[in-house]
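Accompanying notes for the structure given below.
One protein chain is absent from this view; the other protein chains keep their places.
Our next item is subunit A:
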Amino acid sequence: MSYFVNEKGYYGDFGGAYIPEMLYPNVEELRQNYLKIIDDADFQKEFHQLLKDYVGRPSPLYLAKRLSKKYNANIFLKREDLNHTGAHKINNTIGQILLAERLGKKRIIAETGAGQHGVATATVCALRGLECVVYMGEIDIERQAPNVARMKMLGAKVVPATSGSKTLKDATNEAMRDWINNPVDTHYIIGSVVGPHPYPDMVAIFQSIISEETKKQLIEQTGNDQPDYVLACVGGGSNAMGMFYHFIDDENVKLIAVEAAGKGVDSGFSAATTTLGKEGVLHGSRSILMQTHDGQVVEPHSVSAGLDYPGIGPQHAHLFKTGRGKYVSITDDESLQAGLLLTQMEGIIPAIESAHALAYLEKMTFTGAENVVICLSGRGDKDMDTYMKYFGL
């Protein structure tokens, strides 16, 4: 079975390009060119040079000794939090800005939830001198003020999305509307493995550097490039897809994707898409999404803005449906506790998104011999307000 995209833009039952005609020329232009551009030697050279000298890659694979002792397994952290701008998001924005330049685009738009993708986009626009507009839910603007300030300082225009739940899904709607209204000179840098084909595939390719490096690092550190488990958090699912990518065909590596249960999957305040969702279409692709009987999208909840999304990427839907990946969920409380634990045992303050993946360790049992890789997708600086309020610091 293939877990990757086919020539029609589908992963099994999921994917496709469900977009209005207004977006067709842009998406088609991308579809026809993305692999050609990415495979080009000049592109590869420039991409990898920037990842090395600008982003600071390879990011370390760190054996967390105290955590390993606590859980009775070898816990490795893939340190995407050490990337420039503090998260994995920059891997994708570097790739897409180079691609946008080669397509002759002059203006960049993006959506953002936690603000990490917005900052990563504003950063590469500053780097390359392109105009940048970032759509961000009004509620996220309030809870992620430091990232809003960073984007503004980087020269981006931050536009509040005031419709619906005023979070990531609505920011995505506004970005799509902008693209419809600016069909010629604008490239839309989608931040996750969602959206119409070829976005899920393109973003996964740019993020796949995470698992590519991890394999090499595992060989160096353990002599075996196949760990027993790979864990990552999933909102739309870009860090998880990057972390899984080169392990997907290694069927003995167990892939665990951790969704945000919010206040609990049955609380009515959750973002646990695979538990609560059904198959349908959201933001241009057929996937699994949280919706009413009538196909209206349900507003999600998570303490973590980056996981506060009612869908998952189509490749995740395929990994879930085929059973290749195990999809689980972690509550707000569990994730915050896991964030504190990592801080106090390893001296690393994780983003609350990444803390969801860490929290799942509590629910696993090990014999002491297992190698476990967790994608530490981002750092927690942006979440200090939430941590301080929750723990009364």
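Everything below uses one rule, namely that a contact is a pair of C-beta atoms (placed from the backbone, for glycine too) under 8 Å apart; a residue touches a chain by one contact, two chains touch by 3 or more; residues count from 1.
Following the convention adopted for this analysis, contacts and distances are computed from a predicted model.
> Name the absent chain as its UniProt record does, using one of the following: "NADH:ubiquinone reductase (Na(+)-transporting) subunit D", "ABC transporter ATP-binding protein", "Tryptophan synthase alpha chain" or "Aminomethyltransferase".
Going by its UniProt entry, the chain not pictured is "Tryptophan synthase alpha chain".
> Among A:Val5, A:Ile19, A:Ala272 or A:Ile288, which residue is in touch with the absent chain?
Result: among the candidates, A:Ile19 touches the missing chain.
> Out of A:Gly104, A:Pro146, A:Gly268 or A:Gly295, which touches the unshown chain?
A:Gly295
> Could you please point out the subunit A residues that touch the chain left off the display?
Subunit A touches the missing chain through residues 8, 16-22, 24-25, 163-164, 169-170, 173, 176-177, 180-181, 183-184, 278, 280-284, 291, 293-297.
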